[in-house]
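Excluded from the complex is one protein chain; the other protein chains are retained at their positions.
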Amino acid sequence: MKRVKLATVWLDGCSGCHMSVLDMDAAIITLARKIDIVYGPLVDAQEFPDDVDVTLVEGAVSSQEDATKIQKVRQRTKTLIAMGDCAVTSNVPAMRNGVPVSQLLHTIYATSNGSKDVPGERLPQLLSHARPLHEFVKIDMHLPGCPPSSKLIVGVLSDLLDGKKPELAGKVKFG
Amino acid sequence: MPKKLQLRIDGEMVSALEGQTILQAARNSGKYIPTLCYLDGLTPVGGCRLCMVEVSGIDRLVPACTTPIQDGMSVSTTSAKLTRYRKIMLELLFIERNHICAVCVSNGHCELQAMASQMGITNVRFSYNYPKLSVDQSHSRYVLDHNRCILCTRCVRVCAELEGAHVWEVTSRGIHARVQSDLNQKWGESRGCTNCGKCVQACPTGALAEKGWAVEEMIKRNDNITVLAHRKGAGA
Partner (left out) sequence: MMPRILDIGAFNAVREAGIAKLMPTVPRITVGMGTCGRGNGAEGVYHAFAELIERSGDDIVVAGVGCFGSCFQEPLVTVRLPGAPLVVLRRTQANDTGRILHDVRTGKITPDLIYCKIEEWDHITGVLKYGHGYPEIPLWNEVPFFKGQKKIVLRNCGLVDPDDIEEYIGVGGYQALYSVLIDGHPEKVIEQIKASKLRGRGGAGFPTGNKWEFLAKAKADAKYIICNADEGDPGAYMNRNEIESDPHSLLEGMIIGGYVTGATQGIVYVRAEYPLAVHRLSRAIDQAREYGILGENILGRGFSFNISVVEGAGAFVCGEETALIASLEGFAGRPRPRPPFPAQKGLWGKPTNINNVETWYNIAPIITKGPAWFTDTGSPKSAGTKVFSLVGKVRSTGLVEMPLGTPLKTFIYDIGEGSAGGSPIKAVQTGGPSGGCIPQEMFDTAVDYESLAQLGSIMGSGGMVVMDEDNCMVDVARYFIEFTHSESCGKCVPCRVGLNKSLRMLNAVTKGSGTMHQLDVLDELARYIRDCSLCGLGQTAPNPVLTTMRHFRNEFEDHILGRRCAAGVCEELAISPCENSCPLHMNIPRFLQLQREGRTEDAFLSVIMDNPLPASTGRVCQHPCDRRCRRQTTDEPVNMREVHRFIADSVLLSERFEEVTKQVCARKLEPSGRKVAIAGAGPSGLTAAFYLAMLGHDVTVYDGKSEAGGMLRFALPEYRLPKAVLAREIELIERLGVKFIFNTRVGFDIPLNDLDERFDAVFISIGTWKESWVYLPGTELKGVYPALLFLEAVANHEEVRLGRKVAVIGGGNAAIDSARTALRRGGDVTVIYRRERKDMPAIEEETTAAQAEGVKFAFLAAPHRIVGDSKGNVKAIEIVKTRLGEYDASGRRKPVPTDEIQRIECDSVILAVGETFDLDFARASGLGMKENGTIEVNRFTLESTRPRFFAGGDVITGASNVSNAMAYGKQAAQNIDLQLMETRRWEKLFAKIDCDESVPENPSESRRHHGHEIAVATRVRSEEEVVTGLTNAEAMDEACRCLRCDIKVEA
């Protein structure tokens, strides 16, 4: 049987959702037989491959780099899943949205760090607001939770592998 | 003694007293209608519109919390349209202000969250507003965070109707409406506030909270308000 190509992407988030993925205990044995992880912080791949079956994206879109990346990921993925509250609602990354970017950077680099100015070119350009994924690309499934439980992630992946549409109602907490 | 009336709720015959609302009749007979701004014991205002129901013979939706029952009325509490509309209602509340549940004292004990999960909402289709809103921490025991307020006005009503202090009011209009204490004085400087904390307990979200709790720790007891209200014979 052809193995399913799975990718994970880490945008603006705390990596807690990836921790939750790793936290799946014995279930990993069953899953590992059926999937290849082709891209993500858990594996050593440089370029997002073509024709990925399922991609789990953690984190909000905060920078121009994130925005470009999510477009590419969308183009190359069949089923795109927003994993965790940051990807679904932009959650904690959105806490900076009330502050203008220039002021934000100034506070971080100049005021609290004592450096003279903001390191301009070396930083990925921040968008004015951190926003959830679906405001940029079409999302096939939202998996809310901070983080979503390991059980939930395993359940969704197993359903997808079995060709079933995962039913989330009643299983997830929103907000 | 008010007259007893018969009505159908979702096809089932129930009886209720004249003068009661659809919501009261439903709750008394164990039927569920979702609500957010309603709190048993306070005057209903029909603000959140979550309790909209269909009544046969009326070509528009009516709010269950303020519509009095009529004899022979037939009410539907669910339909595809109602579910769709209720979801939009909640989605709009989430985008209106900054509900960052992960850092909220009421996370896990929030009526807005609970309602969303119960409706099976997994994301919001509208883009978020991200308004810049203030937090009033001037009170020695409590805090008001406008980011989390859904303008249900339960605090306004509980303060006026049960405590009699009239500290809270809604100021400004439309999307700029805010709850405010004592003609826009800081809460901590309010002369009228009796520090009773009823507003905090009545608040469905983390907008009004006690100080000193960490994330997920604030558990509200609004059932006490209902008990108190019924004892005083206030409200509906």
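Letters A and B name the chains as they come in the text, with residue numbers starting at 1 for each one.
As a working rule, a residue touches a chain if its C-beta (ideal position, glycine included) is under 8 Å from a C-beta of that chain, and two chains touch if they have at least 3 such contacts.
From a predicted model like this one, the values you see are computed outputs, not experimental measurements.
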Exercise for the section: For the chain that is not shown, enumerate the shown chains it touches in the whole assembly. Expected result: B
Problem - Contact partner of the left-out chain, one of B:L5, B:A25, B:L39 or B:M52 - result: B:M52
Completion exercise
Filtering B:G11, B:G174 or B:G233 for touch with the omitted chain leaves B:G174
Handout entry: Sole contact to the chain not displayed, among B:I95, B:I121, B:V143 or B:A165
Key = B:I95
Practice task
Among B:T35, B:T67, B:N147 or B:Q201, single out the residue that touches the unshown chain.
Solution key: B:T67
Fill in the blank from the handout: Contacts from chain B to the absent chain lie at residues 44-49, 52, 60-61, 63, 66-68, 81, 84-85, 88-89, 92-93, 95-96, 125-127, 129, 151, 170, 172-177
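In the analysis below, only the chains that are shown with their structure count from here on.
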Fill in the blank from the handout: Rounded to the nearest Å, the gap between Cα centres of chain A and chain B is 34
Handout entry: In the complex, chain A residues that touch chain B
Key = 82, 85, 88-92, 94-95, 97-98, 129, 131-132, 134-135, 139, 141-144, 146, 168-170, 172-175
Completion exercise
The residues of chain B that touch chain A in their complex are 94, 98-103, 108, 110, 112-113, 116-117, 120-125, 127-128, 130-133
